Each structure stands twice: as structure tokens, then as C-alpha cells.
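Please read the structure below before turning to the comments.
The complex is shown incomplete by one protein chain, all other protein chains being positioned as in the whole.
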Amino acid sequence: MSKQAQPTDRPWDAYLGEADSAVVTKGKFGRRMGFGQRPAVVVIDAQKYMVGVADDDAAWPSSCGESGREAVRQIGRLVEQAQQVSVPCFFTLFEINPNGTDMGVYRLKRDLLDSDRWCLAGTLGAQMVPELTPSDNDVVFVKKKPSGFLGTPLLGYLVDRKIDTVIVVGGATSNCIRATVFDSSSYNFRTIVPQEGVFDRIPISHAISLFDMDRQFADVIPMEEVIEYLRTLPAGQPASEGS
Amino acid sequence: MSKQAQPTDRPWDAYLGEADSAVVTKGKFGRRMGFGQRPAVVVIDAQKYMVGVADDDAAWPSSCGESGREAVRQIGRLVEQAQQVSVPCFFTLFEINPNGTDMGVYRLKRDLLDSDRWCLAGTLGAQMVPELTPSDNDVVFVKKKPSGFLGTPLLGYLVDRKIDTVIVVGGATSNCIRATVFDSSSYNFRTIVPQEGVFDRIPISHAISLFDMDRQFADVIPMEEVIEYLRTLPAGQPASEGS
Amino acid sequence: MSKQAQPTDRPWDAYLGEADSAVVTKGKFGRRMGFGQRPAVVVIDAQKYMVGVADDDAAWPSSCGESGREAVRQIGRLVEQAQQVSVPCFFTLFEINPNGTDMGVYRLKRDLLDSDRWCLAGTLGAQMVPELTPSDNDVVFVKKKPSGFLGTPLLGYLVDRKIDTVIVVGGATSNCIRATVFDSSSYNFRTIVPQEGVFDRIPISHAISLFDMDRQFADVIPMEEVIEYLRTLPAGQPASEGS
Partner (left out) sequence: MSKQAQPTDRPWDAYLGEADSAVVTKGKFGRRMGFGQRPAVVVIDAQKYMVGVADDDAAWPSSCGESGREAVRQIGRLVEQAQQVSVPCFFTLFEINPNGTDMGVYRLKRDLLDSDRWCLAGTLGAQMVPELTPSDNDVVFVKKKPSGFLGTPLLGYLVDRKIDTVIVVGGATSNCIRATVFDSSSYNFRTIVPQEGVFDRIPISHAISLFDMDRQFADVIPMEEVIEYLRTLPAGQPASEGS
């Protein structure tokens, strides 16, 4: 049986104890939001610098390695299914100007890496992974910070299409996915994270972020369940008001 | 004496009467915000589609005509002076995807114009006017809606440089300038509109928008006064934190 | 025939000429957005300080006078009709802390007025007008700046109820209404301004703001048409997701 078919396979279970479960039960945390009627898929930073190249990850300073490449395959399946029923997909690209003028305090925290395999605008690393192909119904846009919402037109795109459910995939789980999930649920979209569709560089950060999100801000569920939901939708899903 | 040297030359005076002045006086509206210590210049949509071409405006559906072209000359003076003292300039470009998927309800209000002299991404009309040249210290970015702040990274750029004063120029006065001014003063930046640096297609909309902004949200003052202020600043103004 | 029954009675017509109309025609401005399926009403600053008291306006420094009081009556009709079909109404209250610490640069532009008939939190002037009564389905919240969206939870409330159409009423037309309309249409809500439901202190600012909004950002239409639209809706309109 494939990994994604096992809803009980929760990456965080290994890290938690009974006291933690008692907190969740007492506070009534962790119920299911459930799917709404009009979903959109938001693909966060599915770019070459995030997933590197097999057997050459050392040359890619921000690569999430094999876990990223496996997630990209899963994201490909999700995007394909979404496109078949005209569910809109929004692809963010994280890009920094090569001269660093748009990097802000992140430059203090991390440094401006001088590499064409990082996320500098115009370089190899900033390109979308070739496994994903936006359709005419989809929108691609640049973001400058972790969240797909902050400082971008995403919110207006979702309102325009009357979206009520946001499916978030991409990476990294503990950074951009988590920031996007905070914003998505804070703006009151039902928020879904297919767990095989997100990835991170650090296993425990990945697992505990999934746990934290599932507890309060999103349904973290198997990719198979999400794809099955999309399959049940009638074709001809929400388009832009003006089209 | 040139127009910009006359602070008393207010485009709105011709439209207003004594009853209107009494309202302003009674409510204590219309005082001066004044300049702060760390200004930035925000140039809104100084693109070819906004100003057309002399003797050929009929071919440019959104051209503001000669008033736009004259304002661009004034903006050029402002930007040059700002660059001399390293005051950062931010240039917005209004672009719509040619397939209209990012246009939202504006498409209902206006229609998607099929012209390379409008603001479609990748067309002639969407290019910045050649009179303006961003420096390495400046940032250019795309916006999808009237305000230079909404759905863009501008706010973070200003915080990063510790800006306290935003000088807004470009067009059109009653649309994108006014929306940007609302946001700038709402986020508590001292907001300055040099009146020769903004322009509109419709004279009364221009004049009354200037009046409304000067009354509540910005200082609408002569360009010469703004340039003089920039001249008095020490060189080496606010750079990005990380640089 | 009552004023609101005449769609052709446009307050701005008296101010405009043929050259202005030609600009609107050439740019294809000013089409109708039209109503969507799930409206909400946003009532901006319908507070005592905004409308004063008949025969005593001199004592109310920000009163819009009789035009405000007449608009409040119209807003009352709209809110009542909305409540009958469970269309949610959101009421903003503009409040400034009496010590001015939350006023920001507006204090430089205008001054902190020392009056209990202005908008200081806790004073008489800050109270909602008694003609309006929020229902259990409605939400009242404080705002600190012109737009009902900026720095408030409004956007999330609208997403939660799957709103696609925002009907904006209250005052003043050239300040808070206009800022709210900019944000509403920028987030891609169909935006409707019933012209008898908005008001201003200055007649020309009112008229030209209506013209500018109708040209680009909202449908400015007779109140009667909006109430008629609400009448046609089935009862049991959008509630919060969680309820």
C-alpha cells in the first residue's frame, strides 16, 4: 500500500507523547475543517533552487534534496488533476534581486548567496521546476517573503474566483508553507495541506510544523484524499469574474 | 515666474466657494504634515500607455496627453535630485496579463483592451517612459491595482529603509495617485504630492482630488519646494538594512 | 417622483463637459460591474459625530449636516432590507484614543480635537447613530484609518461568508467611502455605491468622487435599485463558515 494511502501515517507521531495528546484533547484542537466547494491550489516556490539535482545537491545551497524531488512528483499529480477540472493553480516564485536591494532584514539573518543555483532573479535556480506546467487558467507570480499572500496579489485572485478552500503545496514546510498557511486560514479560507506535497530540509522541523498546522490552522491529510476530492468536482470550476 | 514657484496657484481654487472654505476651517482640516527626515520617492505608473505620444494621442486609449508628458518632465527632475542624495526611488509598473486572468472585477468595469499601447504585460505601452532611469539604489516592481501598496512589496521596502516621508508622483491623480496616498498616510508616512508631478485625463477630477488629498491625507505643494527639500538633505540617505 | 428613482440624476453631470465624456468613451471606462450572488453591506462611520444634530451643527466640528442625516435615513432602509434576507451588515466605527497615541500623521494634518462631539473613543460623538441597529448576524468593529479594510478584520469576514458583492454606504464620500471602495474593488469584490446612501461635507468633493468611482471602481447607482436587488434574493444568505 502506498504511503499516501495511509491517513494514519503521521510524521509527527514519533515525536509526541501522552501529555501532548492530552493538551490537544483538552483544548478541543485538531478537528477537521473539511473541504469547501470552490478550491484553488497554491504551489509555493517549486523552483530548481529548492529541490536541487539528484547526486549533485552539494552544489545547490538551499536544496531540500530527495524529499523535495519526491514532493514535486506528488505536486505534479495534484496540479494535473486540478487542471483537469479547471481548479485554478497559483504558482509563487521566490526571487531576490541580484543586487540585494529587495532582501531587507533577511540579508542580515542569512546573507546574499552569490550563486546561480540559489533564488536570484534571472538565474538557473530561480526557474520553476520543469515537472510543473501552468495552464492558461493558472497564474504565476513573484513573491519576496515567506507567505504567498504578503506583498502579493494572491488574495485578490482568490476573491475574484470565489475560492473557499486553499490547498497549499511546495516548500519548505517550516518556512514558506507555514507562513502561507497562517495567512490562508487567517483570511478564513479552509486550508488543506496534502502531506506528501510539502517538504523541508530538516526532518523534525517538517514533522512538528505539520503537527502544529494540523492542530490549529489547516487539515494535514494524505495527498490521495485531496486528489480524490478534486476528482469528484464537476468540470468548469471557478473562473475569474471578468472572463 | 514659473508655475511651480507659485504655492498659491491651487488648481482647485476655481471650483470652490466660501461655504467650502468654512467647512475646512471649522473642522481644522488642511494643516501641513511637513517633511520628515528620511524621504523616499514613489513614482506611480510612469509608463508609455499613460502619456501617449505628442500628436498621436488618439492611438493611445489611456493616454493623459500633454499634461502627462509635462508631468513626466517634472518627475524626471525630482528623480534626478533624489538620486543625487541617494534618496531611494520606487517605480511601479501597472501591468495586466494579456489573457486577463489577473484583472478581476476591473474587467467588468472597463474591459480588456486589445492594444499594444495599453498596459498589457510585454507590450510597448507597458514600458517605463524613457525619461526616467532607475539607479542601483532604486527598485522597480509590478502592481495589479491602483495603490502602489496593495498586493506589492512596497511597505516592506519602506520599513527596511526607515522611511518616514513618501513623495508620490505619477498618474492618474484621481485613481492610482489617490489610492497610493490613502495607503501611505494610513500607514502613517508623511505624504507629499508635488502638484506638477501628478496628472490626470480629466481636469476637474485632477483638481478636486488634489483638494481632497491636501485637506486630509497629504501635503499638496509645489514641485520646487520638494526639490529644494531634497537639496538640503545630506548625501548618503537611507539604504536597505542588509546592504 | 422621488430622487432615488431617477437613475439619470447624477450629481456630477453639472460639473462635466463634452471633453470629459470623450475621455470616458475613448478609454471604455464606466461600464457596469453588476451585482453578484452574495452581497454584504458595509456601513462606514455612521456615527453621531458625522451627522451632528439638526439646528445644532455648529457644535459638531465634523458634522456633514442635513445631507448626512438624510443619508442615514436611506441607510436605515437598506440595512433593514438586508437584515430581512440575512445579508450580513458590517458597521465600522472610527475612533481615536483620547490621548492621541493611535492617530499617527493624521494628527499633523488635522489636529486632535478636544470635543466629546468628535470621534474620541468613549465620547458621545463616537456612538453609532440610533437609527441603525445591528442584528446578531452583523458585526461591528473599530477602524483607525479611512478604509474599512486597512488594519481591520473586514477582509476575513467577507471571505468567511463567501461574499462577492460589497455595498458601501456611510461617509464621507471623498474620504472613507472612497478609500473603502478602492480597497473593495482592488480585492476584486463587485462594489456598489447607492448614491443616496453616501454623504460629504463638501458638495463638489461628493459629486466628483462619485464620478471618479463610477468611472473605474464601483457602480454608483440609485438606492432604490440596490434595495430592489436585495428584495429578489432568497432568504438565508451567506453565514459564517463556522456557524
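Which chain is which? They are A, B and C, in the order written, and residues in each are numbered from 1.
As a working rule, a residue touches a chain if its C-beta (ideal position, glycine included) is under 8 Å from a C-beta of that chain, and two chains touch if they have at least 3 such contacts.
Remember, it's a predicted structure, so these values are computed and weren't measured experimentally.
J.: Given the contact definition stated above, which residue among C:Arg38, C:Arg69, C:Arg117 or C:Lys145 touches the chain not shown here?
T.: From the options C:Arg38, C:Arg69, C:Arg117 or C:Lys145, the contact with the absent chain belongs to C:Lys145.
J.: Which residue numbers on subunit A touch the omitted chain?
T.: Spelled out for subunit A, the touching residues are 15-16, 20, 23, 26-34, 61-62, 104-106, 108-111, 113, 145-147, 150-151, 174-175, 178-179, 182-183, 185-186, 188-191, 201-205, 208-209, 211-212, 216-217.
J.: By the contact definition given up top, give the residues of subunit C that touch the hidden chain.
T.: Spelled out for subunit C, the touching residues are 97, 99-108, 112, 136-139, 144-145, 151-157, 159-160, 240-243.
J.: So which bits of subunit B touch the chain we can't see?
T.: Contact residues on subunit B toward the absent chain are 36, 155-160, 162, 164, 186-190, 241.
Note that in this section only the chains that are shown with their structure count from here on.
J.: Select the chain at the greatest separation from subunit B, using centres from the mean of Cα atoms.
T.: Farthest by centroid: A.
J.: Report same or different for the subunit B and subunit C interface, where same means the shared residue numbers exceed half of all residue numbers found there.
T.: same
J.: Report, in whole Å, the distance between the mean C-alpha point of subunit A and the mean C-alpha point of subunit B.
T.: About 36 Å separates the centre of subunit A from that of subunit B.
J.: What's the distance between the Cα centroids of subunit B and subunit C, rounded to whole Å?
T.: 26
J.: At least two partner chains per residue is the criterion; list those residues in subunit B.
T.: 104-106, 108, 145, 151, in rising order.
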